[in-house]
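The excerpt is restricted to a subset of chains, each kept in its original location.
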Amino acid sequence: MSYVGIVLISHSPKIVEGTKDLIRQVIKEVPIEIAGGTDDGAIGTNVEMVQQAIERANDGEGVSVFYDIGSAKMNAEMAIEMIGEEDVKLMGAPLVEGSYVAAVESGMGKDVQRITAALANEFG
Amino acid sequence: MELDVQDIVAWIEKSNENIQANKEYLTTLDQEIGDGDHGINMARGFQEAAAKIAEQTYTSSADVLKDTAMTLMSKVGGASGPLFGTAFLKLSTAANGMDPISYETFTNGLEEAVNGLKQRGKATEGEKTLVDVWSQMMNYFKHETDFHAETIAEKAKKAMEDTKDMMATKGRAAYFKERSVGSIDPGSASSFYIFQALADIVERRA
């Protein structure tokens, strides 16, 4: 069975590594890919790293993409446009709290639309 | 006046020089109302863009602008990466198949760049972002009929300085709310250096 993938984007590599650890304790099967920091490991984001993370996370069921602040969102939007697939969705929910909910939902076999709805319901 | 491929190459090179020379200053501006990386971000991005362009012999301005755009997008690392990347990508699209670039083509490119910046940043004029410089430059270009080195540089400087009294409502500076008033927007300062470089190229040609 395939699951909706989760992509975590942060200015800090540690934030997304830790968030992945937190989710992995609970959810094993769902693809989780991270893009943290710039390509030289500094605080920032990198559109290519985001794009690659999204591609790796997509098992055919689409991807829910989470980001931390400002420019991560811009890079995420740009990567999603470049990929141009309908079921890759950027989530406005908080990075840590939101991705945890999404991973549990995905693990229950929910599709991208239902995950998005669950997040909207939880985080408004 | 028209700009040929070599002018566009020189524009990117000169932009890079300006940004390298003002790296510290850009960082200081970003320390005041941001995270203090704008100088580093822009210096890294333009260094890579200039290096990439130096590697090749171009026959189309659109290709120069596109390589610049793609390099900025992936190498800058902050909000300004996707933004300047978008601006140069739009200039590239407008220049496609239009060598040498006429004043009109350049002006069309600027218009597309401003639209692209606004869309990418979800920003409009008056929000203390680089949109303020690019938008004012577009208006100025639409109002004129040919490149004028001196006024290009003057207008860009003025547009940059106008951001000083604005309150930021987009990007990192927006977190500082009223405190953001009184500083020049870092991205507007970089934008000024880019237009100043353009003015230099225009002057050299004249």
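Lettered A and B in written order, each chain numbered from 1.
The working rule: a contact is a pair of C-beta atoms (placed from the backbone, for glycine too) under 8 Å apart; a residue touches a chain by one contact, two chains touch by 3 or more.
A quick note: this is a predicted structure, and the numbers were derived from the prediction, not measured.
Chemist: Using the labels on the shown chains, what is the complete copy formula?
Modeler: A x2, B x2
Convention: only the chains that are shown with their structure count from here on.
Chemist: Express in whole angstrom the distance between the two chain centres, defined as the mean CA positions of subunit A and subunit B.
Modeler: 31
Chemist: Give every residue of subunit A touching subunit B within the complex, in rising order.
Modeler: Its residues touching subunit B are 38-39, 42-48, 69-71, 74-75, 77-78.
Chemist: Considering only the defined contacts, which subunit B positions touch subunit A in the complex?
Modeler: Touch residues, subunit B against subunit A: 35, 37, 41, 73-75, 77-83, 85-86, 120-121, 171-172.
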